[in-house]
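The block underneath contains the structure these notes are about, expressed in structure tokens.
Yeah, one chain of the complex is gone here, protein chain that is, but the others are all in their spots.
We just call them A and B in the order they show up, numbering each chain from 1.
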Amino acid sequence: MANGTIAVSPHTAEVDFYNVRTKHKGILSWLLTIDHKRIGIMYLFAVVFFFLVAMTIGVFMRLEMLTPGETIMKPQTYNSLFTLHGVIMIFLFIIPAVPAVFGNFFLPIQLGAQDVQFPKLNLLSWYLYVIGAVLALTSLFSGGGIMDTGWTFYVPYSIRTTTNVSLSVFAAFVLGFATILTGLNFITTIHRLRCPGMTWFRMPLFAWALYATSWIQVLATPVIGITLILIILERAFGIGIFDPALGGDPLLYQHMFWIYSHPAVYIMILPAMGVVSEIIPTFSKKAIFGYVPIAISSLGIALVGYLVWGHHMFSSGISDTSRVIFSLLTFFVALPSGIKIFNWVATMYKGSIEVTAPMLYVLLFIFIFSIGGLTGLSLGALNTDLHLTDTYFVVAHFHYVMFGGMGIIFFAALHYWFPKMFGKMYNEKVAKTAAIWIGIGFNMLYFPMFIMGYLGQPRRYYDYLPEFQKYHIFSTVGSWVLVSGILIMYINLAIALKRGKKAPDNPWGGTTLEWKTSSPPIMENFKEIPTVTTGPYDHSNMESQEVKK
Amino acid sequence: MENNHLTEEHNDGHVAEAHHPSYGINILVWIGLLSLTAITVAVAGINLGSLALTVALVIALVKSMFVINFFMHLKFDNKVFKIFLGICMLTFIVVLILTFFDLTFRN
Partner (left out) sequence: MSYNSDSSVQEIQEVHIHRDDFGSKMGMWLFLFTEILLFGGLFIMYAGYRYLYSDGFAAAATELDVLLGTINTVILLTSSLTVVLSIVALQKNNKQLSLFFLWVTVLCGLIFLVNKYFEWGAKFHHGIYPKGPALQNMSEGEVLYFGLYFVMTGLHGLHIVVGLIFIGYVMRQIQKDVITSVNFQKLENSGLYWHLVDIIWIFLFPLFYLIH
């Protein structure tokens, strides 16, 4: 490996980006940094913090559902909590997590670049994220109390409720702006900063996934931006656009909301799929099967993802014609996702699979996501949807897709790239144990919800009929298992951060460019700009390195 | 295919080149835009019924094509920007049409 040799001149930064001398000192060296790696790390800590907050809220919600009637909270509290849980998870964790943390840190490195195209804009995005988060937190303790609309802010309730909708909605607007700027930055970076020899079809699939994601961020987020602003204006001035009393059409609001929020589902899942496409070849010691179809299917998902938002509105009174069209289009989304799953499994076929912690999470993902995806089809079909809509079936479905898809892959990415980001190794055994706990807990928590939903348990109620209690108990116990798994995982990583063994440059035998630099990388990422001559997953030269390791 | 794309982008170099038209063409475009404005106002006076909206939108579209191609230099710019704009407009139009599948066929 090129960088295995000792540096020629001692003053070129042999020092990793944590310890390099920067213009500002101490905490300011972080808060004023324009280094994409530091910004990525700052995002990581922010994102993990909010994940833990929303997870805690979720645990309390599950606790409330342990017995019928009031267990630990009043209905209004429950309404506020499910709103909070959704808003924090969606806007502060799921949407930014993989692109803002791992995208920021690894996209430039995987492209052989020194930074993103607009480093200052990148820092601005982080600040917008933080400002949005602070506004969201402020909204909890000011105005008319915690918002109780659910994360979808449906009108007319959201313009009538006395809770603090305006500020929370504005927070979501600011957060949207942060993701727009990140997307803009990534698109330009991918167009402009690929190193010599890095053609479009030699880019790692993670970069392809981020490219597709970034386009959705740029083209869909503004629509929700204006919609949220209209809610605020409606509340402040009563302009009538969303107020049925003045002739406004609440259905048009739902259209506007889902024009963004359905593509947003793909903002959430596409980067995660990109991570899977990185991890599987590395631990199968094999080039990915069907590179081009996977790359193109990312764009395909982004495209079709735009055309299906209406399936969130099957039961809200849209025209029959559009229901049939949206239902049909919805089935098409399954195609590109299916292509990906097929290619991942084909990559593993006859590979020499090494089941490490990241790989274990990926296998878990394929299992969970397949269930999540297939149940999505039963919701996409008109007739079953009318029966299942607004029940726990939907709750189970999107947790299987979102948490099981993006959340689990966030954990996988964290374990895959942890040695590179922090230069430390974690305890593999504990990490795997945590993964198994998470897998068991996850299915215990959410699978009963499919059954409950099928039997008619509606979502968003703090109460339920006694015959559902056995499922609820099972589910609540599952939440405890899941949470203990997650805590074990984070504690394991925290210990590694403090006391972990020093990580080698390429602990897994990865082939993409981030494994060709030091762990953690130096400030400039590479001592000299690399030149690429092969595709991203060429394992043919990896044998010798394996032995060295 | 992707190689062409790549070289094209990189050929442009990192420093902008000056191949913009001179004062004259821009002033001509401006005169054209003012004329179209006059036409659209004049046409609005005539009762065209349901055609009025179409005519007004077509004129607006022509005007914006002038602005985009000449004032914003898209005509002289790299292909990639034209593709980008195409993607953006296509997204908007598709979303608009799909929304109208609901509005038009509602009972």
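FYI, a residue touches a chain if its C-beta (ideal position, glycine included) is under 8 Å from a C-beta of that chain, and two chains touch if they have at least 3 such contacts.
All values reported here derive from a predicted model rather than from experimental measurement.
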Using the touch definition up top, pick the residue from A:Thr188, A:Ser316 or A:Ser484 that touches the left-out chain.
A:Thr188
So which of A:Ala136, A:Leu230 or A:Ala264 would be touching the chain we can't see?
A:Leu230
If you put the missing chain back, which residues of chain B would it touch?
9, 12-16, 18, 20-23, 26-27, 29-30, 33-34, 37, 40-41, 44, 47, 52-53, 56-57, 59-60, 63-64, 67-68, 70-73, 77-78, 80-81, 84-85, 88-89, 91-92, 95-96, 99-100, 103-104
If you put the missing chain back, which residues of chain A would it touch?
10-15, 18-23, 25-26, 29, 34-35, 114-115, 117-119, 121, 180, 183-185, 187-188, 191-193, 218-223, 225-227, 230, 233, 237-241, 246-249, 252, 255-256, 259, 523-524
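As a working rule, only the chains that are shown with their structure count from here on.
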How many angstrom lie between the centres of chain A and chain B, each centre taken as the mean Cα position?
35
Chain B partner, complex, touching residues on chain A are 191-192, 194, 199-201, 215, 219, 223, 251-252, 255, 259, 306-307, 309-310, 317-322, 325-326
Of all residues in chain B, those that touch chain A in their complex
2-3, 5-6, 9, 80, 87-88, 91, 94-95, 98-99, 101-107
